[in-house]
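Note that one protein chain of the assembly has been removed; the remaining protein chains are unaltered in position.
Naming follows writing order (A and B), and every chain is counted from residue 1.
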Amino acid sequence: AEVALSGDGRMGIVYDGNDAQFSSRIRARFTMTGESDAGLSFGGTFRVDQENYSSNSFRSAARGTAGAVWISGTYGKLSMGDTVSASEAAVGDLYDIGYTEGSFAGDYEEISYLTGDGENLNQGPNILYEYSYNNFKFYASASDGSDNLVCGVGAVTGSDAVCNVPGDDDKSDTAWSLAAAYDAGNYNVGLGYARHGDAKEIVLGGEATFNQFSVKAVIADYKDRGWAPGYDFDKTYGISAKYAANALTVKANWRRDEVNSLIAGVDDESFDSYGIGADYDLGGGATVAGGISKSDYIDDTVADFGIKFKF
Amino acid sequence: AEVALSGDGRMGIVYDGNDAQFSSRIRARFTMTGESDAGLSFGGTFRVDQENYSSNSFRSAARGTAGAVWISGTYGKLSMGDTVSASEAAVGDLYDIGYTEGSFAGDYEEISYLTGDGENLNQGPNILYEYSYNNFKFYASASDGSDNLVCGVGAVTGSDAVCNVPGDDDKSDTAWSLAAAYDAGNYNVGLGYARHGDAKEIVLGGEATFNQFSVKAVIADYKDRGWAPGYDFDKTYGISAKYAANALTVKANWRRDEVNSLIAGVDDESFDSYGIGADYDLGGGATVAGGISKSDYIDDTVADFGIKFKF
Partner (left out) sequence: AEVALSGDGRMGIVYDGNDAQFSSRIRARFTMTGESDAGLSFGGTFRVDQENYSSNSFRSAARGTAGAVWISGTYGKLSMGDTVSASEAAVGDLYDIGYTEGSFAGDYEEISYLTGDGENLNQGPNILYEYSYNNFKFYASASDGSDNLVCGVGAVTGSDAVCNVPGDDDKSDTAWSLAAAYDAGNYNVGLGYARHGDAKEIVLGGEATFNQFSVKAVIADYKDRGWAPGYDFDKTYGISAKYAANALTVKANWRRDEVNSLIAGVDDESFDSYGIGADYDLGGGATVAGGISKSDYIDDTVADFGIKFKF
């Protein structure tokens, strides 16, 4: 059993359409691994910034709500903590672009999964099970037994032990997901299903590589999933591509969100986001990267440029 | 002088009498050690989750209110920070049970010491001195010079520099404790005394080991120690036992708290808590553990089960 230390950093500039702002960060990660006498592997990992014990009990590695622990053997791998959902594990996100890996443009390359992934943040640990069989991989995930999506004002009558706020939502809708993926080497596909109360999600994704060129597409179909008041979140689909030539990788991505109006006479709406970017690997863990993006969610064209580090 | 890194994690389930909830965590610990030219040892230790610099100034290793530093030589060991009291150092707690080491049942195996140990949390660093002489060990501890037990509303008139709240308690009752322990190898005993203002504590504890069987008992007698309004905390006593057979350890514990009514016509009360548990050592730092517990403080029978890791 041992604890390994790694880190990442970046320094650069983000242009938000009006001002160029400095953007930098430095983070450290603990990765712990061990093996029982019978050969069961176990481990855990978290970053220092995921340890916010006093300030955020729902995002703290020491409370099981950030980072993750796992055990792994011939029967698969079981993770607990801030895990992704089965859908996300099987399908994943579009290729990110830019120095800040998409966050300069609102991270639209990250598909909005129904569970895990920033949803149901006010819950306890999530759980994810993964099992490999030849080229297939199977996934199952579930959120904690208590649904703490709505705490405090606006919540259904009741008192939730996790929220500890009078008037909390005390119905316990576990969010869960099932998914499978097939990896043929030069292409892979994934299919996922998730539920949380009445809300449903089906996600299909695929990725293919032709020599130096790769392409990845994802389509997600939601049912009874909320959006802004008066709308339901209906569909997301997007495609991304990258081309690698020695140290240089050029990338592009595009995503559309479709939302349905719930009010007669009000139109449905759709939102497009797209961008291009490039990475240049300097070796030794340093990469120069930049991106430029346009999104219906953001008024201006935004861009970033800088250098990223892996330690 | 060097910094060593270790960690611990766990993943499992806690049953609170109504729901089974996922329970996991992952934590990292820094342990720093050095030696002066003259052979004085020194060091310090804290976990990442004990560093809450901005969010909790009374629980932060960089403020001396979590973790601890120490120096150690032929004249004994002196620790400062979030140390236990002399009483607690000499006597300690009952054996814990379960995957969460007692926290699923409110940690009743932890004797409620008058100083250190979660009391007087809003103070600066505590200090603990330990000295060994043959089989004897002597302990002395003290809290910081300022008593910040009562901050804000309800406090005695005055302004306390640590609380920084008008109306704070500005009397400075240092909490202190003296204790001694004797270790004969197959049995040990400890006796501690503590004071904080008018409140007093005498604690006696003993532990004996017969082959694979161990038993530990503690009795604490308090004077003028507060409890819920209308009551004084009078006594705590408890006993715990464990039996180890190869990788398996079976444990049981029981504790009773007696509180005296301060109001004529209202009865005194007592609260029982007890439980059983088992640990199975998988080797390599992994242990499967579970416990079941019943307490007058909790409406339902509670249980936990899971796997614990040491890295």
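By our rule, a contact is a pair of C-beta atoms (placed from the backbone, for glycine too) under 8 Å apart; a residue touches a chain by one contact, two chains touch by 3 or more.
Only a predicted model underlies this, so the values are computations on that prediction, with no experimental measurement involved.
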Item to complete: May I ask which residue of B:55, B:132, B:212 or B:270 touches the chain that does not appear here?
Response: B:55
Discussion item. Which candidate, A:27, A:77, A:200 or A:256, sits in contact with the chain we can't see?
Written reply: A:27
Practice prompt. From the listed residues A:55, A:186 or A:212, report the one that touches the chain absent from this view.
Written response: A:55
Practice prompt. By the contact definition given up top, give the residues of chain A that touch the hidden chain.
Written response: 5-7, 9-11, 16, 19-28, 47-52, 54-56, 59, 282-286, 307, 309-311
Response to the item:
Note that chain B touches the chain not displayed via residues 1-3, 5, 30, 32-38, 40, 42-46, 48, 51-55, 60-64, 67-71, 78, 80-81, 124-127, 144-146, 161, 172
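What we mean here is this: only the chains that are shown with their structure count from here on.
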Practice prompt. Specify the angle of rotation obtained when superposing chain A on chain B by their C-alpha atoms, rounded to a multiple of 5 degrees.
Written response: 120
